[in-house]
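Every protein chain but one is kept in place in this view of the complex.
As written, the chains take the letters A, B and C, and residue 1 is the first residue of each chain.
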């Protein structure tokens, strides 16, 4: 290992944001031509470390060396000039510019005073040749493309400048399956060219597929660097989490009750969803698996009255009336948690109390009036129950960490006391402790002895679905399969359908998986084959 | 200028605006009177021209710390009540434009007879076009009492000439000279006929509209080809009169107005009897009388 | 009120006190009852309209047409007075007409999803023009024997308009804080998507906000009529910017979700104080403009710094 001199050395990197210590003295070494994985829980500091590397943040303390030379990038352009490129976690394209302009942004080739459009086109085509994606033509506006395509533009941007070190921060989180496979091939090729790659991911299977070494970050510190080939997944997980995760998915005995929701042939305006049929009963959790872009979110939105519906029927067996508007759905005791906290889920500059009680303000006063004191009392109870870390119910919700924001968004459904909870990626972007709290809460509402509720949960993380759900259905290109009890499924079955390699889930009474029947070993799942 | 010797009388002069040369002359006249009489004079106008509401506020504020007010009301009615309120305690002299229904409470009204000014202009224009043909009026701005009186005076008097028709009087020039110039250019275009105009005479009712019209005529190379009578004074107008581009302009005597305004106010404060109406005069200047020493002196008071 | 809200108001309030103090130290007349009363009275028209604007800005909108609306409503109100309509009906009629104008703004921006900035830029000209067309450009004067409106913004003692303004500030502070509608206004301005998700009638809320804005502009117009005894189609030109500045100085954010009615009042008072102070200190009129401009920017800088440290 020690033979080639390292391409990058980071020593004692420290970074604080006000009172938050994002990184406390991190050391990292990257060799030429290696793919080095960086893993760790949310908020561990992975992105922050990489932003320091790419010049987007300046470290408070610490030294960096690149190819043996001191390296202190003042800004991203500086870093690029030295050969360090980064693909950011948050999407980062300028929607009004064309694909080619996005790719060369910040380093446009020039001919005299003007941009050399020929050179720009050539560079863009060269970068895009790696993907061969049908939608991505150099002269279309980036804003008109899908999220997946936008992510590829970003990758193209970094390729276009010929870097010696490339950082990928969770690149697959918004890529379609086909593009993921192409990306992996691309990374193999880059590695062969001697380019070093730092690859951040929450998916250990990706790490295993790509990386030779991995470094685990926890709470802003490096807790270990290992060779991927010789390391057991259990060890990585325990390094990441720092504790036993046996009880991550609590599950007490559940009894399925009466039918509470019946969806028949629901079809959205753009055929997403496409003729979806699903039954939901009290006391059960139904999971919807599928790839990014398969239309799961659109299904929930159509169901909840947020998107227009072209056809199909939704029958609700709960009291209250109302048509398919969000207001009507709340009245029917159906609540929804959005996958996008910042853009849709929360009103960030309002208080926690306002956010939690927004759908049911009429309960906190009569004749249009409102008692903030009552709002706060009610909210304080949830803060207590869900363990939301905050200064109090009056604090603006934007000041909370992502996990605590998510708990508050979840509390909105509990406060309204809905019978049906529609949860879209309820644990996206939150840490493991918060996840556990939310799983616990889900388990509690469906096993309530007096009034068991029902839950539909969307997740891209299969272990989560297998851990929480009673039945799982898979969505692929807007179409939803039957919901099959988890005991009769393997993640493999699910992925086959999701990627379109199989038409449907196996019949009841088919092969029974050992892994799936014991949900508590779900942390093994990332290593199951894809 | 905040401090004043104890016992010194304090007079506030509130004009309609502060930007026109016209108001500078009023200020100069007021200052002259103040110096002669040994009183302290404050000259302060509304921040936005034509902002009645703000002028009302000004009157109130100034009444708090002055012994008398000399006011050029932006509006005949808007300023009436506040004036009445103030006039209960302190003498108020109205200058420049009239205040409605104010005989009972104001000390005096010191102004040009604007209607008469308009008539003078009409007669001058009629004479210059030989009492027959078409004329156009470019008005100043809606709601400005003094200019509306001039326009009315003009239209009344021009009716007395049976062979003169008014081709257009519905356009308002707008508040600034630049706007006036655009409106005037468009108006001229509308009235164009062959190489000249379908009208023989043009009247404008104040400084900015006259200025804008003159610039527009010059821009279209029509200056001098049409008879043009304006209102108020500007170095450009004198130049135009000399070149034959204008046939006349009606001058008020703002210096005298300011002077008489302050003088009347002080007289009232001292308990002397004052005239209820003081006419400060409207004078037609023409290429012919520019050399007249009296006219020259009048013009000099109104140029920077 | 929570500590946070109080802190938000502290910035503009301190600015107000400092400005008042500085002018007062130059001319002690500033501290007399008369001047204080003048400042209050002269704030009424902008103040009442600023309350409505606060709601509009909190909901994420803006209304550039408010000055023209005041002019148009004023001519409508004055015309009613000349037709011998009773004061109560004049008040109600003018307010209703203002609400209707607001509805046009709200309807165009909500229904057709147009940017309120440009919609109200258009209606600003249209309302102004309409006022001039309707009155032929001349102010509609109240008959001289009508005295019912005088006490609202003139006469001896504290004009009723001042009490009205204060009452409205209290009322709308309560509405924003203690009613469902109030919280919906904040929710819509803070994040429209969240509001929709939570079952808030976003379009209805916005329409209502613009209607209230218009209605308060109508009330402001009645006060203006009371002040000048006429409905003048050219009045309040450019006042929209004064009103918006008052609201923003008072801590509202033009991106929505933030703002207080009391803050807007303080902002409006600040601007009147500057003007009054400049006049009392004999500062020439153009300097007043420079000073006003600089104070607006400084007030916003202070606000910004406060936010950064908080």
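Here is the rule we use: a contact is a pair of C-beta atoms (placed from the backbone, for glycine too) under 8 Å apart; a residue touches a chain by one contact, two chains touch by 3 or more.
Bear in mind the structure is a predicted one, so any value in this text is a computation, not a measurement.
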item: Displayed partners of the chain not shown (whole complex); value: A, B, C
item: Which residue of A:19, A:113, A:134 or A:449 touches the chain not shown here; value: A:113
item: Of C:22, C:89, C:170 or C:294, the one touching the omitted chain in the full complex; value: C:294
item: Chain not shown, touching residues in subunit B; value: 18-21, 24, 49, 142, 168, 170-172, 174-178, 181-183, 185-187, 189-190, 192, 211-212, 215, 218-219, 221, 234-236, 239, 304
item: Residue numbers in subunit A that touch the chain omitted from display; value: 56, 75-78, 80, 86, 88, 90, 92-97, 101-102, 105-108, 110, 113-115, 117, 139, 141, 143, 157
item: Those residues of subunit C which, in the complete complex, touch the missing chain; value: 64, 108, 112-115, 117-119, 121-133, 137, 233, 237-238, 241, 244-245, 248, 254, 284-297, 300-301, 304
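Everything that follows uses one rule, which is that only the chains that are shown with their structure count from here on.
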item: Pairwise touch network: line, ring, star, complete, or other; value: line
item: Innermost chain, where centres are averages of C-alpha coordinates; value: C
item: Rounded Å distance, subunit A centre to subunit C centre (Cα mean); value: 45
item: For subunit A, residues contacting two or more additional chains; value: none
